[in-house]
Each structure stands twice: as C-alpha cells, then as structure tokens.
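This part shows subunit A:
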Amino acid sequence: MTLAAYLIVAAAVFCCGLYGVLTRRNAIGMLIGVELMANAGNINLIAFSRFLGQVDGQVFTLFAIALTVAEVVVGLALVLLLYRSRKNIDVVQASEMKG
Partner candidate 1 sequence: MSSLAWLTGMHVLNIEVMLAICALVLLLADIIMPHGDKKVLGWVAAAELLLCLVATFVLDLQGSALSEAYFGDPMAVFFKRLFLVSGLVAILGSMEHIAQIAPRRQGEYYMLLLFSITGMCLLAGARNLVLLLVAFEFMSIPLYVMAAYAKTGPEFETTQHRNKPKWTEPAEGAFKLFIIAAVSAGITVYGLSLVYGATGSTDIKMIREASSSPLFSLGLVMLLVGFGFKLGAAPFHMWVPDTYQGAPTPFVSFLSAAPKAAAIAALAQILLGGALTHSSKWTPLLLVVIVGSLLLGNTLALVQSNTKRLLAFSGVAQIGFPLMALVAVTPTGVASGQTEGLAAGLFYLAAYVVANMGLFLVIEVLETAQPHRTFAQQDMNVLSTFAGLGKRAPGLAMAALLFLLSLAGIPFVVGFWAKLYVFLAVWQAGYGWLVVLGAVLSVVGLFYYLRIARAIYMDHEPERTKPLSTPTTISIAIGFCLAATVITGLYPNPLIEAARQAAQAFLLSGG
Partner candidate 2 sequence: MNHLLEIIIAAPFVAALVILALPSEQTMNMRIVALLGAGVSLVGSVVVAFQYDMGVGGVQMLNSYPIVPSLGINLTLGVDGWGVSLLLLTGLIIFTGVFASWTLTDRVKEFHVFLLVLVAGVFGVFVSLDLFIFFLFYEIAVLPMYLLIGIWGSSHKVAEAGPFRFVWRMLDIGGKEYAAMKLTLMLLVGSALIIAAMIAMYLEANLTSFDMLRLENVTFSHSLQFWAFPFLWIGFGTLGGVWPFHTWSPDGHASAPTAVSMLHAGVLMKLGAFGVIRVGMMLLPEGAQEWVWLVGGIAAINVIYGALGALWQKDLKYVVAYSSVSHMGLVMLGAATLSVAGWNGAIYQMFAHGLMTGLLFALVGIVYDRADHTRHIPDFGGFGRKMPGVAVFFTIACLSSLGMPGFAGFVAEWLVFLGAWTGQQFWWAMIGIVGAWVTAIYILRVSKNIFWGPGPSDRWKNISDARGQEWFPLWVLGGGLIVFGIWPNLILDFIDLATSTYLPSVTSLAMEVHP
C-alpha cells in the first residue's frame, strides 16, 4: 500500500468530521464531528510514522489521543452546563448573543 492511500482515508475521515460539525444542530453531534477530525490527524501521524520509520509519530498520536480525551471531558461538561440552563442542547437556539 502506498502512503497516499492512508492519507486519503484520513482525508475522508477528516472531511466527514467537518461535515458533521457543519451540519449538526445537536451539541454532542458536533462533538462527534470534532472527534472524527482529530482521529483523521491521528491516522495521518501513524501512517507517516510507519512510512518514515520514525517513532515520533506514534508518540505524537498518543499525546493527541490524550488531548482529545481531555477536550471531550471539558466539552461534555460544558454541554451539560448548556443543557442545564437551556433545557436543550440545540446550538441554533443557543444564540442569545450576536451582532
């Protein structure tokens, strides 16, 4: 397999995630999109690591995964907070502040 193949898969995942972020009205739905985007980066890293024969990519991935988890933790807490005050997590409705 060429590196390009892996990269294309990652690109596809990235763009799926992007699509999700752009179209979801549900806050958790958006988070799912974000996860996909992050995952795409990880695929890239592993693929590069493999093809370059170099360890840093894998280390990088480990850090990235951990960071994503941390983000999700805080993000979900924020979603909860949003939910508590609004009674829903529809992002279109959470637009009190604008202009």
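Criterion applied: all candidates are chains of the complex that A comes from, given by their letters.
By definition in this document, a contact is a pair of C-beta atoms (placed from the backbone, for glycine too) under 8 Å apart; a residue touches a chain by one contact, two chains touch by 3 or more; residues count from 1.
This structure is a prediction, so every number in the text was calculated from the model and none was measured.
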item	value
Numbered candidate touching subunit A, per complex, among 1 or 2	1
Residues of subunit A defined as touching candidate 1 within the complex	7, 10, 14, 17, 21, 27, 30-31, 34, 37-38, 40-42, 44-45, 47-48, 52, 54, 56-57, 59-60, 63-64, 67-68, 70-71, 74-75, 77-79, 81-82, 84-86, 91, 94-99
